[in-house]
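For this view, one protein chain was removed and the others were kept in their places.
After this line comes chain A, so read on.
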Amino acid sequence: MVHAFLALLICQLAGEALTRAAGLPVPGPVAGMLLMLALIRLSARMRDLLRPVAETILAHLSLLFVPAGVGVMGHMTTLGSQTMAIAAAIVGSTVLAIAAGALTFVLVARLTGSGDD
């Protein structure tokens, strides 16, 4: 478990270093994810090591957003008179974006014959 966590942290650290050094517009952890992907493709041992820890963390991924969510609550008042406009923009755009993304995916999958197994 310690080794798996160490591997996660090292990939994140390498990702942070890489994105900063190269000035990439992606966050360090996302670059770290790609590094980890390369690592577990190469090593079955790494894969087995990572699996239990990764599955535990990802099963409770929602929990990790709670502190940031509480921070948002404190700023709700700063939205002030524009609360309605923001609520409409957020809800409207999120509904439209999910619908557009999913419908496009299904349509292109059908056109290119790349259905799921």
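A few notes on this one:
Note that contacts are C-beta pairs under 8 Å (C-beta built on N, C-alpha and C of every residue); 3 or more make two chains touch, one makes a residue touch a chain; residues count from 1.
The criterion applied here is as follows: contacts and distances are computed from a predicted model.
One chain of this complex is left out of the view, and of "Cytochrome c oxidase subunit 2", "Succinyl-CoA--3-ketoacid-CoA transferase", "ABC transporter permease" or "LrgB family protein", the protein name its UniProt record gives is "LrgB family protein". One chain is missing from the display, and on chain A it is touched by residues 5, 8-9, 11-12, 15, 25-30, 32-37, 39-41, 47, 50-51, 53-55, 57-76, 78-79, 82, 84-86, 88-109, 112, 114-117.
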